[in-house]
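Note that one protein chain is taken out, while the other chains of the complex remain in position.
Going in written order, the chains are labelled A, B, C and D, and every chain counts its residues from 1.
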Amino acid sequence: MGNAKQTFYGHTPGLVPGSVVYVGKKSTSDLFIEVFNYNKESYDEKELKNIEEAYSFIDSKPITWININGLNHIETIEKLGNHCNLHPLILEDIVNTQQRPKIDEYDDYLFVVLKMLYFNENGELSIEHISFVLGNGFVISFQESDGDVFDSIRNRIRNNKGRIRSMGSDYLLYALMDAIVDNYFNLIEVMGDKIEELEDDLFENKQNDNITYQIQGLKKEILKIRRAVFPLREVVNRIEKSEHKLISKKIRLYLRDLYDHIIQVSENIEIYRDMIWGLMDMYMTTISNKMNEVMKVLTIIATIFIPLTFIAGIYGMNFENIPELQFKYGYFVLWGVMIFIFVGLIYFFKRKKWL
Amino acid sequence: MGNAKQTFYGHTPGLVPGSVVYVGKKSTSDLFIEVFNYNKESYDEKELKNIEEAYSFIDSKPITWININGLNHIETIEKLGNHCNLHPLILEDIVNTQQRPKIDEYDDYLFVVLKMLYFNENGELSIEHISFVLGNGFVISFQESDGDVFDSIRNRIRNNKGRIRSMGSDYLLYALMDAIVDNYFNLIEVMGDKIEELEDDLFENKQNDNITYQIQGLKKEILKIRRAVFPLREVVNRIEKSEHKLISKKIRLYLRDLYDHIIQVSENIEIYRDMIWGLMDMYMTTISNKMNEVMKVLTIIATIFIPLTFIAGIYGMNFENIPELQFKYGYFVLWGVMIFIFVGLIYFFKRKKWL
Amino acid sequence: MGNAKQTFYGHTPGLVPGSVVYVGKKSTSDLFIEVFNYNKESYDEKELKNIEEAYSFIDSKPITWININGLNHIETIEKLGNHCNLHPLILEDIVNTQQRPKIDEYDDYLFVVLKMLYFNENGELSIEHISFVLGNGFVISFQESDGDVFDSIRNRIRNNKGRIRSMGSDYLLYALMDAIVDNYFNLIEVMGDKIEELEDDLFENKQNDNITYQIQGLKKEILKIRRAVFPLREVVNRIEKSEHKLISKKIRLYLRDLYDHIIQVSENIEIYRDMIWGLMDMYMTTISNKMNEVMKVLTIIATIFIPLTFIAGIYGMNFENIPELQFKYGYFVLWGVMIFIFVGLIYFFKRKKWL
Amino acid sequence: MGNAKQTFYGHTPGLVPGSVVYVGKKSTSDLFIEVFNYNKESYDEKELKNIEEAYSFIDSKPITWININGLNHIETIEKLGNHCNLHPLILEDIVNTQQRPKIDEYDDYLFVVLKMLYFNENGELSIEHISFVLGNGFVISFQESDGDVFDSIRNRIRNNKGRIRSMGSDYLLYALMDAIVDNYFNLIEVMGDKIEELEDDLFENKQNDNITYQIQGLKKEILKIRRAVFPLREVVNRIEKSEHKLISKKIRLYLRDLYDHIIQVSENIEIYRDMIWGLMDMYMTTISNKMNEVMKVLTIIATIFIPLTFIAGIYGMNFENIPELQFKYGYFVLWGVMIFIFVGLIYFFKRKKWL
Partner (left out) sequence: MGNAKQTFYGHTPGLVPGSVVYVGKKSTSDLFIEVFNYNKESYDEKELKNIEEAYSFIDSKPITWININGLNHIETIEKLGNHCNLHPLILEDIVNTQQRPKIDEYDDYLFVVLKMLYFNENGELSIEHISFVLGNGFVISFQESDGDVFDSIRNRIRNNKGRIRSMGSDYLLYALMDAIVDNYFNLIEVMGDKIEELEDDLFENKQNDNITYQIQGLKKEILKIRRAVFPLREVVNRIEKSEHKLISKKIRLYLRDLYDHIIQVSENIEIYRDMIWGLMDMYMTTISNKMNEVMKVLTIIATIFIPLTFIAGIYGMNFENIPELQFKYGYFVLWGVMIFIFVGLIYFFKRKKWL
């Protein structure tokens, strides 16, 4: 729940605008800096100890990707920011994990904020803040902590697979964003499984007191995902339409494709939203149906035995003059009457389809 | 359900953008290539063994329609793509059955993605991915598997019915899309029948434990249809408004007409959506009404016999001094009292309209 | 229900675009052609036997209104279409009763499709397809069958009432459309009456098993009306804004007025929609209230008599040593106790406001 | 209810467009004409007997306000219309009480329709039709009947309070509209009181069979108010944005302010709408809670006494050999057992929080 709070409320109030304060899980995740430096012919991959080593890569000609894990290492980020001449508000947004997806265009670079989504080992939805700075010939990515979805891109650079090595830094940015969006499809698939599981539980009438809370939980998750994904549509659209010098014309088609994928994710989210809301209705009818069943059992039992008990009560009375009591086979006749009533009521319930 | 997954989640994550990977039912449907080559005076129809035979048709003057079934034959599609100089992202979209309907304009061709919808033999909604490439003098269609809705067009070409033989390749594209949209009307009609059937079930109070799941199923189907049809509005609208050299002016009227049909389908979908959501409410009232009926039976029986049983209990007590027990006709008087109470309660229930 | 189908699904799939096939009630309604020919000074009214007689009127100078009833007489319509040089898609739309309201502008004429709505003798909503062709100096109207809302216009032409005789063919088109829209107000009024009737039924707790179906029926009707009326807003707006040579400037004010009326109808439809959806909620609370009442009766009876029966049961036991049984007035004391309990419970229920 | 009809359906169908027919309460309210004639230095106030007296005021220089009560005096309105050269459609709208709020710009005047809203002496919502004609140096207001919200304006003119006497006729129009909108705030306040009253009723569980109908009634009222107020936003916005010669630049700020007020009213309406819809949900939970309470009483009583009665029944049996019956203190032991069961069940219910 603490996690939920962190994600929903975001933002530490009372700060000087532009102050670089890490707002996140406050975990002391180690600083990790890796650099990929490549062009069509060759590539270079290094893990750096401190950020100053990266400066030469940024300033050198071929395409450079600097990936920094650990947003709590503010000093490092500030140093890099100063070297690259980044606006203070950008540095604030890099470490403010509550910042929603957005794109800011500056004269010399593009700044993009996204959310990496995954279900963690406890099955809870985790939202990781990630930001990219696209400069002339380089992309810098800032991640909250270890673990990402970029291995396929690392491999493509290493093995010169696909177009990546022959394209510019704008393609690299596209590829990184595409990897994140691709991962949303996995997420969506898990959501779909969860919904189907709940539907099956409902269908099999599994007694599950928490079902309301599971549904409410799903609602929250889909709302969070929505909030992380929906602004992306505008972000990618704006990059595509942008006239920025760092975005080349031939990258547009790819961005259009990325946009299509985001729309696809968004549509699925909306469909799941509708279906989750529908689950509550399903649950209500399930409850009502169960109650109906309970009531029917009660009514059948009561309707059969209450009249019979009454009859037995009649002949349990102590009036001095009850002629039937003296009849030799009175008791057996009465049994006959009772069985007749019993069968009649069973038939009545059968016809009403209660049995 | 596996089918549902396939349709909703789509997209295989982790691929290099532009890589041509068939994402679909993975069935090993046979490759089937047919060619129609026609102009006003004559026509030619052929089934091809391999795609290279088709090249000459594409390059020749009259209108050519090449129809390819079997998206799993990626090699064939890539060969054709290379011959026609198609962008890699297009090839990716041709075989990615999860791609939503869209239109991409390139300098030398138009690329259109649609969905063919039908209920398969199990009564489940099937969504088949279909894409068209409109080039100068030719249309290439790519279908997921056998079976389509284009027989009427084949016949019109063969028999020179209507305008098709005297029009260009843009009219052919229109005619193919029109055939698909026409088929949506059939689909919509089946949905309408399903809804009415459920309504009738509800009306006749048919005991049907699965009704909630049938309604949820309808919801899912209508959401899927919606997702396949709604983007088409923009697609057709963009083709109509397009200034592309392959779209002639006189085709606009037809596209406008097609657009009208899609709007009509969309409106019906929205109406059915409203009605399906309404079904859940109807079901809830039906359940509540049934429970009311059950409760009434219980209440009537209990209200009549519990007081009578009490009276019988009174005279079953063993007090030494209960004067009534000695009365000669006490038993019969008591019966009178009981019948009076019985009749009175029946009257009470009649007045309350419970009987 | 068959009617519902016809209205919702519309469109016969598999036809060659532009083919003139009557899609409607297939009734063999007789062909009826009437012509009004008028100018400021004089007017002429005729009933024609065949369509060829109408040609001279169309070509002559004064304003001409040709009204044709019977969309199943396709040949006649095609002949007229050929004479007036109408586009094949227009002819298709004239006889396709499923076509939604629309306006198509051609160089030499305007084509408008509308829906005439009324409740037929069975109280069912009927939707009649009507289309207008506005040409230079003439208006042709095509109706599905006999009976329309144009009598007021006929009279205004005959008696030279209002402006109609001194205005052009655009005013005639406006007047015809205005007559149809005026009639929507009647329709809306009937819908309002139906809603109020249902509300009253609910209020008086009339036992009516079909109420859910009546509400669902109302929903369908309002959705159909909505679908027939809402597109009209755009239609009229487009005529008003149109720069077409057949629409004179001074007609704009009248079209603006017509537009206002359609907005008014639309608003009423939305209000009724909200109210119909609210009816379902009302019905649910009504059901729940009834069940509450039933439960109270049961609870009161059971709560009073079950304890009393228990007491009677106690003294019906056959223990040898039950001192109370020997007390001379034990029986009467017990009655006192029972009456005390009875009164106490009645008081308890009064306080709980259950009685 | 008749009132509801009048307000919802409006419009008398079948009329010649532009025909001046009073569509309203048909009450024979007396004709009342008053004239205010003022400039910075002086003012003049008169009550007129017939409309011809007003002509000189209209044509004279200083600002003139002519207020006419009684829309059923059609002749008078037509005379005035002819004198001022008003378009027939305007005259139709002045007397058509069903016309929604709108603004029409003509070359020489502006025509504005509004709705005056108040709760009448029966607590029913009354909607009064009011229209303004703004001409060069004069404003004419047409009211349905006596009683309005303009007394503050009359006083400001008389006492030369505020800016009104030094401003033009456009300011007068603004002031009149502002007075009407100001009154909406009172209305909104009454709606708020009604909602709170219903909430309190629900809270105190007041047995009120009509609560559903009161909620439905509130829904209707808020929908009516909405319909009267919402179009005003566009009306005022259009006046503000208008380049009409009668609207001076310095009036814009005031119109912007008026627009703000209308937005404020609209927002409140939307909030109340949400809250009224929420009332129905509250009511449903209230009903369900009550039923829960009823069921608990029944269950407690039945669960306690049914087993005890069974035990008493056991020892009421007439078997010859029931050893317990001969035990000297059997009866008292049994009482002990029964009290033990009783106390145990009470404890059970306490733990379940049913008591």
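Here is the rule we use: contacts are C-beta pairs under 8 Å (C-beta built on N, C-alpha and C of every residue); 3 or more make two chains touch, one makes a residue touch a chain.
Bear in mind that the values here come from a model prediction, so they are computed numbers and not experimental data.
**Q** Of the residues D:N186, D:S248 or D:Q326, which one touches the chain left out of the display?
**A** D:N186
**Q** Which of A:N160, A:N186, A:T212 or A:S266 touches the chain that is not shown?
**A** Candidates A:N160, A:N186, A:T212 or A:S266; residue touching the omitted chain: A:T212.
**Q** For the chain that got dropped from the picture, name the residues of chain D it touches.
**A** The list for chain D reads 152, 156, 161-164, 174-175, 178-179, 182-183, 185-186, 188-189, 192, 196, 199, 202-203, 253-254, 256-257, 260-261, 263-264, 267-268, 271, 274-275, 278, 281-282, 284-286, 288-289, 291-292, 295-296, 298-299, 302-303, 306-307, 309-310, 313-314, 316-322, 353-354.
**Q** Which residue numbers on chain A touch the omitted chain?
**A** Missing-chain contacts on chain A: residues 1, 4-5, 8-11, 13-19, 87, 89, 92-93, 98-100, 102, 104, 205, 207, 209, 212-213, 216, 219-220, 223-224, 227, 280, 283-284, 287-288, 290-291, 294-295, 297-298, 301-302, 305-306, 308-309, 312-313, 315-318, 322, 324-331, 334.
By our rule, only the chains that are shown with their structure count from here on.
**Q** Taking the touch definition from the top, what connected groups remain once chain B is excluded?
**A** Result with chain B masked: A | C, D.
**Q** Rounded to the nearest whole Å, what is the centre-to-centre distance of chain B and chain C, using the mean of the C-alpha atoms as each centre?
**A** So the centroids are 26 Å from each other.
**Q** Mind pulling the chain B residues that touch 2 or more other chains?
**A** Residue numbers touching two or more other chains: 284, 288, 291, 295, 298, 302, 306, 309, 313, 316-318, 322.
**Q** So that we know how the chains sit together, what is the shape of their touch graph: line, ring, star, complete or other?
**A** Chain contacts: open path, no cycle.
**Q** Taking the top-of-page definition of touch, could you list the pairs of chains it picks out?
**A** The set of touching chain pairs is A-B, B-C, C-D.
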